[in-house]
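Please find one structure pasted underneath; my questions will follow.
A single protein chain has been removed from this complex, and every other one stays in its place.
Labels run A and B following the written order; every chain starts at residue 1.
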Amino acid sequence: MFEEIIRNVREKSPLVHSITNYVTVNDCANTILACGASPIMADDQNEVEEITSICNALVINIGTLNERTIKSMIKAGKKANELNHPVVLDPVGAGASSLRTKTTFELLENIRFAVIRGNVSEIKTVYKGSGTTKGVDADVSDAITEENLEEAITFTKELSRRTDAVIAISGAIDIVADKNKAYVIRNGNALMSRITGTGCMLASLIGAYCGANPDNILDAAAAASSVMGLAGELAFEKLRKVDGGTSTYRTFLIDYISKIDEKTLNGGIKIEIR
Amino acid sequence: MFEEIIRNVREKSPLVHSITNYVTVNDCANTILACGASPIMADDQNEVEEITSICNALVINIGTLNERTIKSMIKAGKKANELNHPVVLDPVGAGASSLRTKTTFELLENIRFAVIRGNVSEIKTVYKGSGTTKGVDADVSDAITEENLEEAITFTKELSRRTDAVIAISGAIDIVADKNKAYVIRNGNALMSRITGTGCMLASLIGAYCGANPDNILDAAAAASSVMGLAGELAFEKLRKVDGGTSTYRTFLIDYISKIDEKTLNGGIKIEIR
Partner (left out) sequence: MFEEIIRNVREKSPLVHSITNYVTVNDCANTILACGASPIMADDQNEVEEITSICNALVINIGTLNERTIKSMIKAGKKANELNHPVVLDPVGAGASSLRTKTTFELLENIRFAVIRGNVSEIKTVYKGSGTTKGVDADVSDAITEENLEEAITFTKELSRRTDAVIAISGAIDIVADKNKAYVIRNGNALMSRITGTGCMLASLIGAYCGANPDNILDAAAAASSVMGLAGELAFEKLRKVDGGTSTYRTFLIDYISKIDEKTLNGGIKIEIR
């Protein structure tokens, strides 16, 4: 599954423009490189249009947004839309402050997104127009479980219909869906929430995959989510052998992003279509 | 020792708001996660009050301060004071430039700090009102030794009396004191000064520990300092087995922060009350 998607990333080595937060930006750049793509970070208003023009995809992450960078996000997003480059939104902390919620909607009004990726609390904020996200982590009460999965799929498809974007919800169970079709992915490991940036890294990976597969956004986003989840599992298995902690886990996670190929993915992917 | 302090961090998983420098921010976020707490970094004036309101503690680190973020620090600090959230100050490089020294005093005038953590040169700058810090590292001439320890404890207690904050001085010998009581901690390893961010990481850890133990700030700060020091020792022991260098050491250091529990700490802590 997703063989061509992955091969395209490696062969086309897309250039990914990111306007992102300064907390996890290094992990994002290394993730993009690990999968075979190439990153460029640029956030000044005077260059974002030009930079995004030479790229194949744009990732907007509002993790440490400020007035200056919000303007750059909008400028870059509009230019990427003009050029039909896929644009990925990671609404980090939407619901945690009115600035983040407001900015998320300002971006949605001005930019056509190919993919919106977030944890379930962030995506619910986008769905409802308001939220009570606890910081940058998902609320426990929001978590997608086997019990509420059906309902979650319905609302994800509905949000995709409304935004015309593929919606990717990350958590113990991932949902990646457009208005008609949902992938449910059960890869991953709980330790992924004990390091910073796994969400941001996934958004970057989705950006790289979409940049190499602009005509197959749903599968690109689902493939990236699967690779990230499987990398999280394999990293955990290796971690146990070396008796490491959370920082070694982060290293192994990016290692596996650089090592997973079509065959490894096929051997480990736990995916279902709904 | 400190069993309840550590258990509280794990059980309450406090949310820690940080306004910090972009050099070590990723290590700070991963340190907060490693100990069982949750980080959020936000520095825009339009959201810092709201963000700090949903948190349990605030850490202000002036490592790469600028006009924009200084305003945010003051806004966030005042709001955290209003809500009685513990606020930690890390006056990185105070004494190295007049901007840093001036900002440190501006913050001290406007915000009531629960803990002020720095190397001995930074803390001496706070004490004297001026300083000659060599960059972001402590001056050798300032170092706390067994010879000047008594004197150092006296000045630390005196500074605590003046600022009404717990003072945490990090170095080969750590002192963590309020006006009446000083913990002297002899954990740690010299290699900690060969990687960037051990001071910033400790300030973050203190923030997490204080967020979970707001009624016991002195012990929270001392426990965090002990854990950091012991992690530095255990990381060094492990490093020797794998013949690694400074970057592996950084990884192991954060690993141990994620692995040290009450029992490990009790087995390794070298602490004295003065």
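Just so it is clear, contacts are C-beta pairs under 8 Å (C-beta built on N, C-alpha and C of every residue); 3 or more make two chains touch, one makes a residue touch a chain.
Keep in mind it's a predicted model, so treat the numbers as computed, not measured.
Using the document's definition of touch, tell me which of B:D27, B:E47 or B:E122 contacts the absent chain.
B:D27
Which of these touches the unseen chain: A:E50, A:E82 or A:D164?
With A:E50, A:E82 or A:D164 as choices, the missing chain is touched by A:E50.
Write down which of B:G63, B:G77, B:P91 or B:G118 is the residue touching the left-out chain.
Result: among the candidates, B:G63 touches the missing chain.
Touching the hidden chain in the full complex, which residues of chain B are there? Just list them.
So the residues of chain B touching the unseen chain are 21-24, 26-27, 63-67, 93, 96-100, 134-137, 194-197, 244-248, 250-251.
Touching the hidden chain in the full complex, which residues of chain A are there? Just list them.
Missing-chain contacts on chain A: residues 15, 22, 25-26, 29-30, 33-34, 38-44, 46-47, 50-51, 54-55, 68, 250-259.
To be clear about the criterion, only the chains that are shown with their structure count from here on.
Give, as an integer number of Å, the spacing between the C-alpha centres of chain B and chain A.
Between these chains, centre-to-centre, one finds 32 Å.
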